[in-house]
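Here the complex is missing one protein chain, while the rest keep their positions.
Moving on, here comes chain A:
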Amino acid sequence: MADPEPYPPIDPTNFDLIVIGTGLPESIIAAAASTAGKSVLHLDPNPHYGSHFSSLTLQDLVSYLNIQSINPQKSNTEASDRTIALDVTTRPIYSDIEICSYDNSVKDHSRKFNLDLAGPRVLFCADLAVDLLLRSSANQYVEFKNIDASYVCDENGDLMNVPDSKSAVFKDRTLKYSEKNQLNSFFKLVQGHLEAVKSVDIGSDDGKMISEEDLESPFVVFLDKMKLPPKIKSIILYAIAMVDYDQDAGESCKDILRTRDGIDRLALYHSSVGRFPNALGALIYPIYGQGELPQAFCRRAAVKGCLYVLRMPVISVLLNKDSGNYNGVKLVSGQEITSNKLVINPSFTITSSPSEPLQDVYKVFNVGTVTGKLARGICITKSSLKPDASSCLVIYPPRSLYPEQATSIRVLQLSSNLAVCPSGMFVFYISVVCDDALEGKKSLHAAIDNLFSRHTSSPTDSGSTDQTESAKVKPTLLWSALYIQDLIEGLMGPAVMTPTPDGNLNYNDLLHATSKLFQKLYPDDEFFPKTSYTDSSDQFEDDSEVGVESYISSRLGGTGDGGDTVDVHHGVWTASMWL
């Protein structure tokens, strides 16, 4: 909404915590701190919530990518007598942006898109994000739908269904009888192990556990030991455990998954299947896009008293001249706001101005180094990959598309039934971890060529190799955006820096990092106390302090409103994940 005052004065001017940026980690910290009774000011220079975790219209997405890839001009700020001002500048985290439009009908509907900046992303029904939504009571603001199916690309370039449960294995038509038996007995072994681990916790041991030696060994070695054929191994490693790097590459593999972690990931996947009785698969996606999640946590924070100001750039961080300690921030309006703590997202850097060379301070305000790169792609089509699935996940394991493909490429197809695009269109998100832009783009293009046919009136050379495979009738690519995103990890300092979106499908690693940052920030406060988690009526009363019980019961029991309310069992798995 257009404001007559572009930068309204903020009142009050002192807070326990100032948070800059409304990405998911910042929003969760704001909500957790507000819940713990801190006074919080949450600022974002953008006109929208979500920072790098936003879902945007097509036009807004393109301009955001472009703005966030430009090195900004330095602003020189003046400090008052008692403080030293360090410049806050935006750091470009996107690069190598390629936008291709083959059909104007896409741009004409720009506003009907909610495109994720950090796609592909899904939630596993038993993962930390779901847990956190429930613990914080932010769950009531977001609705989800199931992802219909998962496919994995086999050695022939064909997509085969991922059989992720006993019954799915049973029903699968592509697996041989012997393969089904192998997969089932492997699942049984893992199940036995998990039960044994559990019973050890209560003091008995039925000896079904996988040996400690095996648990420490690479998961791929363990799968070989279990004599699983390559096809099954590939499904388990890349489509269920969602591993990035080629596990068969031996010593040269950057990230070998240990059996212990592999089994944890299987457990997460399988406790996700069936966590909500009326959600069929393991994976869910929020209606209107992933950008709803930061909004939900911000709303939760607001309910707990957090003050929200969008479109409010911070130009400098103020330090006490004598002690050098963090003191507050200066807004673009010139107003100075003080706080005890500062959380800032990694699209900003804090630098000392040339006039005040503060090497020491500069060192303390570590800006967060780029630890890796991700190639991301967004593609739009008018048809679905598979006629019977409106939303699906596709995994291209390492080496499945071309011999040098070092990492898994993951693709998520979504349809208009998730309100992310106009009806009749489909959105595909593609991502791959990469060492450099060239390699990343190569992987994206390989996946795009495998998934789509180029538009007939394409301005670029239409891939002649696609013509031979036209019998398969691939969706025609109408629009695409490819870009490289820097990976920056969260870190603790005088200012807490939150992490950028990572390359994972779910938010588990990010949320782990976020809860750790919160604990370091407020060691004496609990990260969303669990009280509301065990008693759902509390949860609703908590939200409306006036307590409208009739509403609570009717909402919980509400059926026939088209929106299914799903139950979730409080699983041991999810509880223990926080330990």
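Note that in this section a contact is a pair of C-beta atoms (placed from the backbone, for glycine too) under 8 Å apart; a residue touches a chain by one contact, two chains touch by 3 or more; residues count from 1.
Assume contacts and distances are computed from a predicted model.
Its UniProt record calls the unshown chain "Ras-related protein RHN1", which is the correct pick from "U6 snRNA-associated Sm-like protein LSm1", "LAME_0H01706g1_1", "Ras-related protein RHN1" or "General transcription factor IIH subunit 3".
Screening A:S217, A:S271 or A:S339 for touch with the missing chain picks out A:S271. Among A:L134, A:L159 or A:L521, the one in contact with the hidden chain is A:L134. Only one of A:I97, A:A249 or A:L280 touches the chain withheld from this view, namely A:L280. Hidden from this view is one chain, which touches chain A at 1-3, 8, 10, 48-49, 126, 130, 133-134, 139-145, 165-168, 171, 187-188, 190-191, 194-195, 198, 267, 270-271, 273-280, 284, 286-288, 292, 295-296, 298-299, 302-305, 307-312, 417-419, 533-536, 539-540, 543-546, 548, 550-551, 554-556, 558, 560-573, 575.
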